[in-house]
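Attaching a single structure in structure tokens format; questions to follow.
Removed: one protein chain of the complex. Kept in place: all other protein chains.
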Amino acid sequence: MSEQSEFLVEVRDLKVHFPIKRGVLFERTVGHVKAVDGVDLSIPRGKTYGLVGESGCGKSTLGRALLQLTPPTAGEVSFDGVELTKLAPGKLRAMRKRMQMIFQDPMSSLDPRQNVESILTEGLQAHGIGGDRDGRRKIIAETLDKVGLPRWALSRYPHEFSGGQRQRIGIARALVLGPELIVADEPVSALDVSIQAQVVNLLDELQDNLGLTYLVIAHDLAVVRHISDTVGVMYLGGLVEEAPSDRLYTEPLHPYTRALMSAVPVPDPDVEDRRERILLAGDLPSPANPPSGCRFHTRCPWAQPTRCADERPVLREIGGSRVACHFAEQIASGELRPHKVSAEIVRPEGEGDEPGVVSAPSEPGSFV
Amino acid sequence: MTLISGKKKERIDRLAELAARDDERGVSLWQEALRRLRRNPAAIVGAVVLGVFLVIAIVGPFLVPHAPEAQLWKGEVRENIGYIPGARAENWFGVDHIGRDEFSRMIVGARQTLLVGVVATMIGLAVGSLIGGIAGAAAGLGGRWGRAVDNVLMRFIDMLLAMPSLLLAISIAAILGASLTTVMIAVGTVSVPVFARLLRGSMIAQSNSDYVLAATSLGVRKPKIALAHVVPNSLAPVIVQATLTLATAIIEAAALSFLGLGNNDASIPEWGMMLADAQRYIDIAPRLAILPALGIIITALGFTLLGEAMREALDPKLRK
Partner (left out) sequence: MALLEVDDLSVTFARRGQRAVHAVDGVSFSVDAGEVVGLVGESGCGKSVTSLAIMGLLPKQPGLRVGGKAVFDGTDLLQLDDRSRRDIRGRDIAMIFQDPLSSLNPVVPIGLQVTEVLTRHRGMKGDVATKEAARLLDRVGIPDPTRRLKEYPHQLSGGMRQRALIAMAVACQPRLLIADEPTTALDVTIQAQILELLKDLVRDSGTALVMITHDLGVVAGMCDSINVLYGGRVVETARRRPLFREPRHPYTVGLLGSVPRLDAGRGERLNPIPGSVRDLLPWPDGCAFSPRCTRRLDACVGEPPELVLAHDGRSYRCVNPAPVPGLARAADAAPVPAPREEEK
């Protein structure tokens, strides 16, 4: 590496479209679910980028596409200066030890037939790290200490642990390879409140001690804001706003961010009674058939007759934030007032959250 | 403020210790399934029935009182007046229509029946798992070629599946000529599509699971993922199905023998053939039909009970 860029990860115009297939014997493509539709973002070294949005917004798909676990349809992902999308499979496999993932459901992301030792050894073996059995044991023991699991865990199986401990196993699995980047997809949402805090703190500590770079994907704005330096808000496959964590809370610029922020319940009666809710009408439109222009205009209380419906806003810089809204300044200054929006019926695409999982992924049962 | 101390603290720490490490080794899923199996009465009944059946089939033929093919009491059978000697001291189950000892024939027949059932199931399991495994792995690997391989194999399986199973078995038996081997092959072929579809479906479901994605993101090679994660986690339903197939294989083999497509060597008794032979004498000596029928029913039931119990024991959803 001749020069080290400030950013470990740079994503340019990333698109992930899943074909919708119909027909039994002769499949034909009848459309595309645009799970991720043109996202730019950069993650500085040693920092945390939080990606927040509701189910179906494409945040999980973005995380997987970034790690090349789902092949992107278009766009570039550069990791430490290496363009991942053009990498040969063997080279990509070797790169994987530098970028790891933590999953939402610690139970389903751990093979129920592997004990903890085997779970932690697998990655080391795949990359030939640690040399012999003893060398690997040493690395594994150190990793267990880092995540706060006892030694006797090694011979145990995932189903013998509590949810919080399982997530620690998942974190240990990611950590054991000594990665620089960790993509955490909903790392705490399957856990109980009191356990969530333990895991959030653990992630914080690990970052402090190991200088990790995180991409944290979650639907819980409070969690994301708590652990992120920069937060990106996604709506229907695109980033609508990106801002430093504190700024996003104090000065949300995009109407969707405002609505999202106002919808998150705060465990404080005084705050709850004072705040004004921006209630959005209706549901998230289908990513197979997104609205024209600004994706949010069908539900936006500030939508204007001009531009919103026919011109897709791009992210632009406003006072330290990046926001994709034609009228962000006028809304911030109070020049534009919110109006009532009537709900449109939105047909569910199927069951589940991420469209990538729901409706015909490009390759059924793909290992990738 | 007095914080916890002394004896009570000791007790708490000891309890915590106990809770944490009540057993030193971890319990794998298989071990736990076995544990659950042992607690299930249906499994115990099935296992006992099968145990008895196995012992009879293996050691029985060495202990039988009479040679099963010897027509020792032929002279006593009076077909014209409808008399076949029944149960008595020297023939516990009586004598069959040509004067052979029915008890000895039942015992020796048990071995044949078991042999047909096990070999037929093995054929089905082996061929079916091979096809299903390749199709499942191909579908899992994805890509144009993967999908093509999967498609070709599965359409072949669909063809097999489209034919009524007994008809398929009869056709195979007719082509290969009547023999015990034919019965095994025919019955085995019938169960091929079941195993193939089951393993493929199970593998595809596992390929979509998070831990496979996790292994991919660790940088584990695809073939290793298929062998280390996908296949082992897909086996449970196949094992259950094999146990259940043993029951149907025994019944189907009996049916083929009954139709005269099975064992053509009259000297080796087999329950299905015995049942077929007995039909002409059903009003004179119904026991000649009832005994082999009971044998088939009880063993099939034993396998079914055990299979169902295994299904419950291996079902991850029923795990507490």
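Chains here go by letter, A and B, matching the order in which they are written, and residues are numbered from 1 within each.
Here is the rule we use: a residue touches a chain if its C-beta (ideal position, glycine included) is under 8 Å from a C-beta of that chain, and two chains touch if they have at least 3 such contacts.
This is a predicted model, so every value here is computed, not measured.
J.: I'm checking contacts with the chain that's been left out. Which of A:Ala35, A:Ile102, A:Leu154 or A:Leu221 qualifies?
T.: Missing-chain contact among the listed residues: A:Leu221.
J.: With respect to the chain omitted from the figure, which of A:Gln100, A:Thr143, A:Gln196 or A:Thr213 is a touching residue?
T.: Answer from the full complex: A:Gln196 touches the omitted chain.
J.: Identify the residue among A:Thr85, A:Ser262 or A:Gln304 that touches the chain left out of the display.
T.: Among A:Thr85, A:Ser262 or A:Gln304, only A:Ser262 touches the chain that is not shown.
J.: Of A:Glu117, A:Asp229 or A:Glu251, which sits in contact with the chain we cannot see?
T.: A:Asp229
J.: Could I get the residues of chain A that touch the absent chain, sorted low to high?
T.: Spelled out for chain A, the touching residues are 54-55, 148, 150, 162-165, 168, 192-198, 200-201, 204, 219-223, 225-229, 245-246, 249, 259-273, 277, 279-280, 282-284, 342-348, 351.
Criterion: only the chains that are shown with their structure count from here on.
J.: Using mean C-alpha positions as chain centres, tell me how far chain A is from chain B in Å, no decimals.
T.: A distance of 47 Å separates the two centres.
J.: In their complex, what parts of chain A are in touch with chain B?
T.: Touch list, chain A to chain B: 64, 67, 69, 93-97, 99-101, 103-105, 108-113, 115-116, 122-123, 126-127, 150, 152, 155-157, 159-160, 170, 173, 177, 363-368.
J.: So in the complex, the part of chain B that touches chain A is made up of which residues?
T.: 20-21, 24-30, 32, 136, 139-143, 146-147, 203-205, 207-222, 224-226, 228-229, 232-233, 316, 319
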